[in-house]
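One structure is given below, encoded as structure tokens.
A single protein chain has been omitted; all remaining protein chains appear in their positions.
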Amino acid sequence: MPTFKLDGKEIAFEKGETIIKAAYKQGVEIPHYCWHPGLSVAANCRMCLVEIEPAANQRAMMLDVLVWDAQKKDYVVSKKPKLQPACQMAAAEGMVVKSETSEHVALARKNVQEFLLLNHPVDCPICDQSGECKLQDYYMSEQATPKRMRDEPNHKPKGQVFGPTIVYDAERCIACTRCIRVCEEVIGDPMLDMRERGNLYEIITSPGRQLEGHYTMMTEWVCPVGALTTSHWRHKGRVWLLKGTQSVCPGCATGCNMWVDADARENTAFRNRPRDNEAVNQYWMCDDGMLTYERVYKHRVTTAKIDGEREATAKAIEEASTIVASKGGLAVVLSAQRSVEENMVAVAIAKAAGADLYLTGKASWDGDKILRNADQNPNRAGALKAAGVESLPSVADLVKKSSSYANILVLGEDADVEDLGDLKGKKVVVLATHETSSSWLSVANVVIPIAVWAETDGTFVNAKGMAQAFKRALAPRGEVIPAWEALAKIARQAGHDTGYTKLAEVRAAAAAKGIEAPALKKQDGVAPATGTPQSTV
Amino acid sequence: MAAGTIVIKKPRRTAADQSFVVEIVKGLGVTFKHFFKGLNQMRPGGVRPDVTKFNYEEGIATLQYPEEKKPYARRFRGVHRLTLRPNGDVRCTACLMCSTACPAQCIWIKPAEYPVGHASRGHERFPEEFVIDELRCIFCGYCVEACPVDAIRMDTGIHMTALDDRGSFIFDKKKLMSHVSQDGDQLTANSRPEPGDAEHSGITRLKGH
Partner (left out) sequence: MITGATFWIATAIKVFAIVFGLVNLGALLLWVERRQSAMIQDRMGPNRASIKLFGKEFRVAGLLHSAADGVKMLWKEDFVPPGADKLLYQLAPVISLVPPLTLFAVIPFGPSIYPDNLRRVFGSEGWNAAASYIPLHISMADSGILVVFAMASSGVLGAALAGSSSDNKFSLLGGLRAASQMVSYEVTMGLSLVGSFMVYQTVRLEQMIQWQVDHAWGIFVQPLAFLLFFTAAVAETKRVPFDAPEGESEIVAGYFTEYQPMKMGMFALGELVEVMTSSALITTIFLGGWQFPFLKLDGFHFELFGIAKPIYMSHLAVVIISAITFIVKVALLVLLQMQIRWTLPRFRYDQIMKLGWRILLPASLINIMLTGIVLLFVNAR
């Protein structure tokens, strides 16, 4: 592999790669605003200028400049090398690049930074980007001088609504055009554009349109400053109060990697962020995936119920175990929404009790060719693998064969069948998270509140068959307990002991079946130069 | 003995010292002096030094606390107040800096945005709710230090005393806005003019170009 030298460090690159991308892959950041690894090169911010030493057989390209001479008390003519944008300059074998070590580069960055901040409103106290803002970061590392302009800065529209999810602040914008390029290159729908030039520039929506679709939040995600904000996170809190946890999107079978940002003080998640993974979602997520954090607190089932009456969770588990242990035929319904571990325990109960397995989950939705899978369930493949079969009968099949079962144990409340009225009269135990999909809850005798994916560790197997682990981001709220634990307790009390007492044991059993996610390292998905800095505390 | 050494003579106890009697009589003289002075000041009609002022007159120095109070120093950190803009709105922009800086985590703010069409939309936000648990507060003053817009101050001179129940220690926005400083002031010293305000210079995108 060819290499070049960046600040004395050997950087390997593939043919055709730019300097900044090669360095990015090696974990070295060259300051930049407009470049993004997932987008085309615009080279308009001039922040990534680097000094490239001429090859041995070449003459250095030099520029005449005036430099202040303190002794003569006058400007004198001097020379400086012409700097090159690292985002556009293709790397070449043996190239010698100076970034942090060049005084000319440092001066150039300082000046670029000053220009970008000339008309900036510096309203960091009310800006949602503050804390993860490139302008703040580079001000501290590259500029650190007070503003010299004494005039009133330019005023532009603030708080403009671009669409249902995005609000735009023109004063904070640095015209890096990342959002425009996201619309064109990732979404494939040019909804945004720029008008005017110089300090009058402004991002606008295309005439007669607003920013809409399934990927609008990616414009905010790539925005290096606080110009674009989402209406969901806007003015909700501060990023430094959030703690990011490595997670996997439960929204569809794609299994996008993401961060769940939660505030431990309120035990609530406030936003999701895409976690870079070239193999799955690259740098992107859809709007629905970005909003899955709302599942943590919206419409939650937080208390156990027996026949509609509120009960203690322990009591409900006891009741559930008597139902599972009683005679008359037991059907265990696995869930494509729940993690591999939870399905493993359910399968173990079915095996011990001699029950039949069924599979439930959410109904299909509109998929697309970018990220959204038509299957809304994150773990259909994982549930099937846990059961050790190629396919399982659906809930519709269960309704048809309902006469052969007196007792039903359901993992998860989602059902792709609207009406489960035929199952009334059966003893149904539902381990539920949300109250929205009422199909199973309408026939439930016992409801046990279980943790959502963000409240427990687990594994999803996506449509490509990749097993991906996610971590607990929040403490379970209310009287909620993890589903695998609830199932293990039910099994133990029903006399069908699964032998599982720890999540690690379930994971080991899953690994024995060939479902093993690569262990999550602390640095997984923490890229130095993409999007905004990762606020992992 | 090295040069420059200072020799301090051991004090010798005289017979008068050792007999105790003389020294005890001297000591009694001191205490009797104070006793009769205090007695004279405490008799009906006696004049005591004004203990509510910072003076150093001799005599009874007791401060009858709830009835008599020493004025607090100018820097005294009392109960918080939220400063106001000239139009009477709260100055706070709900940036959560105070809440972040607070070591006792006693400040809770729910930020809100001005509606579309409001002159301050985008320029400012405001606290829909601003709650301080004064019982949890340790009166360190970090919130005042952290505030970028002079919206929160502790110059009220109000000493936090016992209230009837814990709930009454939780001060909401309305109560905090009603407090005045020791000088009776309620306005902020940093009323940054925004395009919606009368003091604004008037250069806007449309007018300036």
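Residue numbering begins at 1 within each chain, and the chains themselves are lettered A and B in the order written.
The rule we apply is simple: a contact is a pair of C-beta atoms (placed from the backbone, for glycine too) under 8 Å apart; a residue touches a chain by one contact, two chains touch by 3 or more.
Quick caveat: nothing in here was measured; it's all calculated off a predicted structure.
The chain not shown here is in contact, across the full complex, with B.
Contact residues of subunit B toward the unshown chain are 21, 24, 27-28, 30-32, 34-35, 37-39, 42, 58-62, 64.
Assume only the chains that are shown with their structure count from here on.
Note: centroid distance subunit A to subunit B, computed from Cα atoms, is 46 Å.
On the side of subunit B, the complex with subunit A involves touching residues 93-97, 100, 105, 111-114, 116, 121-125, 148-149, 195, 201, 203-205, 208-209.
Residues 121, 123-126, 152, 154-161, 169, 171, 200, 234-238, 240-241, 265 of subunit A are the ones touching subunit B in the complex.
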